[in-house]
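One protein chain is absent from this view; the other protein chains keep their places.
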Amino acid sequence: MWTMPPADTVLHVLLPVAAAAQAMTAALAAGRRSMDWLGVCLLGCITALGGGSLRDVLLGHYPLVWVENPSYLAITIAASLVTIAIARVVHRLHLAFLVLDAIGLVVFTIAGCDVALELHESLPIIIVAGMITGCAGGVLRDILCNDVPLLFRSELYASVSAVAGAIYVAALWLGLNHDIATALAFAVGLAFRLLAIRFKWDMPKFVFTDERR
Amino acid sequence: MWTMPPADTVLHVLLPVAAAAQAMTAALAAGRRSMDWLGVCLLGCITALGGGSLRDVLLGHYPLVWVENPSYLAITIAASLVTIAIARVVHRLHLAFLVLDAIGLVVFTIAGCDVALELHESLPIIIVAGMITGCAGGVLRDILCNDVPLLFRSELYASVSAVAGAIYVAALWLGLNHDIATALAFAVGLAFRLLAIRFKWDMPKFVFTDERR
Partner (left out) sequence: MWTMPPADTVLHVLLPVAAAAQAMTAALAAGRRSMDWLGVCLLGCITALGGGSLRDVLLGHYPLVWVENPSYLAITIAASLVTIAIARVVHRLHLAFLVLDAIGLVVFTIAGCDVALELHESLPIIIVAGMITGCAGGVLRDILCNDVPLLFRSELYASVSAVAGAIYVAALWLGLNHDIATALAFAVGLAFRLLAIRFKWDMPKFVFTDERR
């Protein structure tokens, strides 16, 4: 008989995949700015591990994930180097990248909520912890690439993270099994993100022009 | 008979006002860059709460204000959304915004000094803690908007924060009552900031050109 592995195990397998995916998108951004190889690896590490690090620093949750488990550094460096090597075929893998990145977003969000849950934080802080873990790495990447963070300008990215976190917390609050809550948040978050990309959903923008300044 | 409320109470009432004011200036900056609504709220939160968060992280003072008291998140999000709603009349409220922002600067500075005082930090660190609390949020806002921080380029902003902090600490050191020290630092700081805006006071600039680089 086939039994589904517990969602927690799946999450732990997906975490390095998520880190690698975020490192790869960062490496492509680095390549658009002609960074050198070390810069590509640094940007990969900062993007993939920056969200979790910021969450841990803000919540006072030590040691940080990559300090305790430096294999995360190896994974993100390897993913960055692989991206350099396969850059030529990357455009064919465009879709795979988008899906990987979406998986990364949702997995990181759930993992971030888990950390805040462990620390017995309040409900809004749990969701914020998930959003920081999922999104802050990409913000750091954009700052280091000298862009206005994409997160603030377009696409449903932070919103996906907020929704996935809210579903996760709501499911746990309703007394659902941890595995089911994880699977539910993962499925809805991933579907939401992919649909948002596919149908170019976006949020109303606030446009303000002021000559006074 | 009329009694003045203790300055500490006034400060606690003014803190959310200060947070809302900083969130509103951030929301306007976000509107100038056509961010979407969630981006506006995120920038509002980061600007309003970033200075205090950076101070707490640097001093190892946990939990952070908004983690302990998530109503600050609600206040700054609400202030950001209100700014979107009333953007059309904002230019008429220009002066009110400047005054609110100045109040925010001084109130945050005093609150930052208080945290460092509680931690028994040394004199320079108390003033630095006040400056970080008052100014760092605006620096984060400018970085996220991809500007050279205004703080570094013009206006007496960080200076106002430094002066308010120094007066506050000096008054306490001279044995003045805590309420009087707060009121004094608040009054002088606010006056200094408003006069600096009114008369366009600024500091000498350091201009360096170098073809070598």
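Per-chain numbering from 1; labels A and B assigned in written order.
By definition in this document, a contact is a pair of C-beta atoms (placed from the backbone, for glycine too) under 8 Å apart; a residue touches a chain by one contact, two chains touch by 3 or more.
What you see is a predicted model; the values in this text were computed from it and never measured.
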| item | value |
| --- | --- |
| Touching the absent chain when the full complex is considered, from B:42, B:59 or B:196 | B:59 |
| Touch with the omitted chain, as defined above, among A:19, A:48, A:100 or A:144 | A:144 |
| Listed residues B:9, B:71 or B:146, member touching the removed chain | B:146 |
| Footprint left on chain A by the chain that the document does not show | 27-28, 30-40, 42-43, 53, 57, 62-64, 67, 70, 73-74, 84, 87, 90-91, 94, 143-146 |
| Hidden partner chain, residues of chain B it touches | 57-60, 121-122, 124-125, 128, 139, 143, 146-149, 151-154, 158-159, 162, 202-210, 212-213 |
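Operating definition for what follows: only the chains that are shown with their structure count from here on.
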| item | value |
| --- | --- |
| Inter-chain centre distance, chain A versus chain B - centres from mean C-alpha coordinates, in Å | 30 |
